[in-house]
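Contents: one structure, followed by commentary.
As you look at this complex, bear in mind that one protein chain is not there, while each of the others sits in place.
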Amino acid sequence: MLAMGLAMAAGLSAAGPRSWERLALQLLGASGLCSLAAGLWLLLGGPSDAVVMTLGVIPWHLILDPLSAVFLLPLGAVVSTIALYARPYLLHIETGFRRPGVATGFFVASMILVLLAAHAFPFMLGWEGMALASYLLVIQHHEESASRQAGLIYLLVAHMGALVLLLAFGLLAHGAGGPDFAQWRAAPASASAMAALALACLAFAAKAGLVPLHVWLPLAHPAAPSHISALMSAVMLKIAIYGMVRLCFDLVSVQSALGLAVTMITTGALSMVLGVVLALVQQDIKRVLACSSIENLGLVTMALGLALLYRTTGHAMLAAMALGAALLHVLNHALLKALLFLGAGTIQQACDTYDLGRMGGLLRRMPASGGLFLLGCLGLAAIPPLNGFASEWLLFQAALQSWQMEQGILRSLIPLAAACLALTTALGTACLLRLFASAFLGQARSRPARRAREAPRAMLLAQGMLAALCVLSGLFPGLLLMMLNQVTVALLHHPAVQTASALIITPVTATQASYAPLAVLAVIMIIALCTAALLHTRKRAALRRVQPWACGLGPPTARMQITPAALAMPLRQVFAGLLSIHERLGSPQGRRYHLEIADRTWDLLYAPVARFVMSLSRHAARLQSGRVRLYLGFSLGTLLVLLWVMSW
Amino acid sequence: MIRILRTILSNTTCTDAPPQLDAHALEQAGIAVRRMLDAQCRASLAIRQVDAGSCNGCELEIGALENPYHDLERFGVRFVASPRHADALLVTGPVSRHMAEALLRTWDAMAEPRLVIAAGDCACNGGLFGTSYASLGGVDQVIPVDVFIPGCPPPPERLLLGILAAMGRHVRA
Amino acid sequence: MNNSPAWLQELSAWGTSSRMLQDRILLVTVAPEHWAQLAPEASVRQLRFAGLWADVRDEKLEVNACLARDGWYVLLRATPLDGTMGLPSWARWYPAADRMQRHAHDLWGVRFGECNPPWTRHGAWKADEAPLRTPVTPQERGRDRYPFATFSGEGVYEIPVGPVHAGIIEPGHFRFSVAGEDILGLEERLGYVHKGIEWLACGRKPAALLPLASRVSADSTVAHSWAAALALECALGIAPTARGVVLRGFLAERERIANHLGDVGAICGDVGFAFAKMQCSRLREEWLRCQHGIFGHRLLMDCIAPGGVAVDLDAGHIRLLRANHRDMLQRWQNIAPILTDYPPLQDRLLNTGRLSTVAARGLGVSGYLARASGLSLDVRHDRPQPPYDRHPVQPCLQQRGDVAARLQVRMAEISASVRLLDALLDDLPPGPIQEPWPPGMAAEGVGVVEGFRGEIVTHVRLDDQGNVARFFPRDPSWFAWPALEVLVGGNIVADFPVCNKSVNASYSGCDL
Partner (left out) sequence: MLPLQILLFALAAPLLNGWVDMLRARLQNRRGPSPLQPWRNLRRLFAKEPVVPHTASWLFRMAPYVMFAATLLASSALPMLTVQTPLASVTDVLVLTGFLTLARVALMIGSLDPGTAFGGLGASRELMLSALAEPTLLLGLFSLAMTAHSSNLAVLVGHLLDTGMMLRPSFLFTLLALLMVAGVENGRLPADNTTTHLELTMVHEAMVLEWSGRHLALVEWSGHMKLLFYGILLADLFAPWGLADHASPAMLALALLCLMGKLAALGVVLALTEALLPKMRLFRAPGMLNLAFLLAVLGLFSHVILEHNP
């Protein structure tokens, strides 16, 4: 409540005079800290169930239960760090400074509202507010046509989603007899509830950017300023996941959701693979991150689908494990993605571009930013012992338990999903390695990159905080899982993992698998340090600096190092089927190389729809003949159809 | 595949016996050793070959060192792609002025301890090409040379002898 | 002149004077103002460009261009006008002329067309100096900036390879412009092994010329020294002894086999097929050891002398050689089918590095490069000089023009040449191996020989004392290098080494 209020206040104060900007950011930070505190307070031994708030005369409830609290954690962490980050960052972008404070405040407030809502109306209100505020943020740079187009597509998708969600909520309210979530929870299972659930999941999928509804995401997220992108990718997408979890596991009591589960697993798997392949070929650093969000949201969705599948088949313990993996990944991805988007902002500030092809060699000029960015990349690439690995490991363990299921077909579905997960993990590593290497390694590819300077301390501090959280949650996933256990116990009556201590996690039994990141890190450090100590005796410590080897030619120039596009080229060739790639050599003298890579979903799915709509509208235009008789005829026909529908 | 295997099996190992390594043999071959590598390299040596303007004859004979008859690898000697990995630089040719800079760069790129072996008459003293507007006449005009192997081109046996001498093998033998 | 083809008479009509230099080699002197028209005229008549070099005779700069067709050679000679020191460029009609013109410019100062970027000159002497006309002051590693053609566009980068290559090969620089793995363009930068052979040749006695010719390119040592000897002999109008001629053929065929064996092994080795590399290198080693035992030199250097050869065979040698041939043929016939039939190997080679027949003709390539692309060019067949007049050679042709075809041509030539060796031994006439060398006089001659790479054209001019005044050996690599640039287009970077090896052009042979 307090957090929401503060966020609103932040928004309002940003609307005020320029001198209030600092206050607005402070308020925003405070709201973030408040939500973080609220979440932690509940999960670390606050009231065991939920905190209910009523809004006086308005019959809406806001409830803070463990599930909301879990989602409040990343929100709080990200909001408070971006508040720290935003001021030096925005000061730099003088031309584009449009006082995004108002929209940011409302954006955060409406996200908190969605998380706390225990009633359909505040939920929808928050949902719409979130969409609107983020739209405003996307079109920050509305003088750029790409930005406007991104905003338009984003608005279209958001509103279609909202419409579908409204329909779903209507159906649910109709079936349960009221819009209060408590009523829904109590309502018996029904076909209409099932349909509503499917519709709602569709809306959530659009929000989460799942395939094939992902096309808006790589356009919209990069268009906003970096800290807003961080907020959108790290938090807003998770709100959609929150909606899925809330509806599927809490509000709607569906006993047999096989179809939905399978759909979620499939969609999740497709999103993972397509997302990571798209991320691999992007040239814009924020687009890479946005596409990687598609991948990670796909992963979470797949985990949710797995949980749903396990629950449907009566393995509540395994369902809890899969749900735990999903929620853990939500937390980890939020932290990592926020870190990387802030890193992207830092890079942009330093070399004035988001184009990977114009960066390079930044590590030597921005060692701290580089180190932090590397940490984020390694974490997101699921490299042990960082945090991205912990959640993927848990998901693998959940999939590994599929032998407990009786039905053969379902049992074989899970290994397929695991195969996709394995592929995605490997490709994700490639993608993030390319991202880091293109920006930070090698030589500078442009003049600004050559002159880049380290970011201001506040920005580094913000990223450092996120990085510290990433490292901590990577080394002590047990602590997070202890908190998540509360959610899974509340929803599925089982803890996510059987043993979770600060040092080790054991999903089922110790004979099946366990993972102790701190211990392995210790062993690795010991080996590395021993080796280094053995080799670095004083007489051998010296090393000589020379020119890089270029086959006897002078020192290699920046043109002689691999480019981001070329780095991904062999892999791009392998996955050419998922992309539409156009290459050609053009003038002058056939020495200009053109490369266009696009998402094939456009060609395969959206272009036909667009063509169909166009032709439909042409046909419709033919109806507009202007003759009164014809119009009257249409009206009559419509009336007849309506009567028929009502009687049915 | 069967045919390949059969061919392999029908041919026996044809590697020559290792050469006699003593001061007399070196003297007879005309190999001059000024310095050799230390004990670590006695059984393992990585060579980076640089043609600094030869007529390709020395390269043909150096290439022959890898064939089954001479089998340089059995002595722990390998040709490597990068000068960073190399202990010895095997240079041929009279060092054309155009190659001098590249040769120097290659030498710079190597890690200590490093050794230079000049193979062939041209590399030793300019040979037929001598010193001219285009040729510097010998490797020691550009970088310090430690082992000289004469011959136009030196036959593989002599090259082998020179390389083993550079490794300090004859000291132990 | 009477039985000369019609195109020859039409071409010689452009000249101010023309004379037969020797058998089927015509020298036409043309006025500099006609130089520009001659190239289109010749290319219309399907003449192949076979070389271009400059010379100074009586203080006057002159340029020789060699054109060929059906075993006939035309030497066009023009003297650039004094004031301009230049002639129009032929590169538009004969792309391969470009580098030879730039070479002539760098060494002799003769200008072709407007733009003369350096080719052989790097930083060792100044741009306005011509080391073969005037003494130059060597530069201490001057900064050498070469204008490489650049490709632009997203993701394009350059891979510089050389001059110090990773393998045991000669130095040269390759600049690849690539989009990932795909090669967009390759530009060669050669001249690193320029050690002044043309300069060293001037003033030598004819006998002293041959050691130098032997070392133009060590793998073609017999062919180059034979071509030089032939040019000397034609200049002075003497014929080598009958035994010497057969022995020359014998040595040349042995050299061909040795190199082809090495190439076959190296091509297979470049695609990681160690079996073939080791077997071929083993055969080659045995072959070279036999040569060392009989001719005293593994690579057959200095075996050819003016007027004949410097080595002779006795009956014991002949017995040894026959056994060697038999052994070789037998072992080769065991290995060769494996290489042609082995699918994983052929998969690497088929359609890699294709050079179309049209491109091959346009670039004027010769040797296996031409024969693998369906051009029937072989000096031994087109211009059967002794000993090939008595032992006709049929060119081994392939049509595809890819690496596999070049490998196939080499493999067929190995078998054919081993048989030819036996036939030459059968036909070895008795007698002296060397003709006495007459006292010198001013003369010039051209020697044309089929080396293992292809056609070698060597021009030698003697001064009044009979010393060498000009020596220019035109190695086939002059045309193979541009062909390499063309044939790697559309391939991936990882396939370049095998393409390069299948062309196996000489660096030393054209950097001189």
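Each chain carries a letter (A, B and C) given by its place in the written order, and its residues are counted from 1.
Quick note on the criterion: contacts are C-beta pairs under 8 Å (C-beta built on N, C-alpha and C of every residue); 3 or more make two chains touch, one makes a residue touch a chain.
Because the structure is predicted, anything quoted here is derived from the model rather than measured.
Contacts of the undrawn chain with the visible chains, over the full complex, involve A, B, C. Remark: the omitted chain is touched by one listed residue; of A:Leu40, A:Ala195 or A:Leu571 this is A:Leu571.
Screening A:Arg87, A:Lys238, A:Arg287 or A:Arg434 against the full complex identifies A:Arg434 as the residue touching the chain left out.
Between the chain not shown and the residues C:Pro40, C:Pro344 or C:Gly490, the one that touches is C:Pro344. From the options A:Ala419, A:Ala502, A:Ala598 or A:Leu630, the residue with contact to the chain not on display is A:Ala419. Touching residues on chain A toward the chain that is not drawn are 360-361, 363-364, 367, 370, 374, 378, 381-384, 389, 393, 396-397, 399-400, 402-404, 406, 408, 411-412, 415-416, 418-419, 422-423, 425-427, 429-430, 433-434, 436-437, 441-443, 504, 510-516, 519-520, 523-525, 527-528, 531-532, 535, 540, 542-551, 555-556, 558, 560-562, 566-571, 573-574.
For chain B, the residues touching the absent chain in the complete assembly are 1, 4-5, 8, 11-15, 38, 40-41, 43-46, 67-68, 71, 73-76, 78-82, 84-85, 87, 109-113.
Interface residues of chain C facing the missing partner chain: 157-161, 166-168, 180-181, 268, 270-275, 278, 282, 342, 344-345, 347-348, 492-497.
In this text, only the chains that are shown with their structure count from here on.
Once the centre of each chain is set as its mean CA position, chain B and chain C turn out to be 28 Å apart. Taking each chain's centre as the mean of its C-alpha atoms, chain A lies 59 Å from chain B.
Between the CA-based centres of chain A and chain C the separation comes to 64 Å, rounded to the whole angstrom.
The set of chain C residues touching two or more other chains comprises 163-164, 166, 171. Chain B has residues 50, 82-83, 101-103, 105-106 in contact with two or more other chains. On chain A, the positions that touch chain C within their shared complex are 283, 357, 550-553, 556, 559-570, 572-573, 583, 585, 591-595.
Residues 149-166, 171, 173, 178-182, 184-185 of chain C are the ones touching chain A in the complex.
Chain contact summary for the complex, chain B toward chain C: residues 3-4, 7-8, 11, 14, 49-64, 66-70, 79, 81-83, 93-94, 96-103, 105-106, 128-130, 132-135, 152-153, 155.
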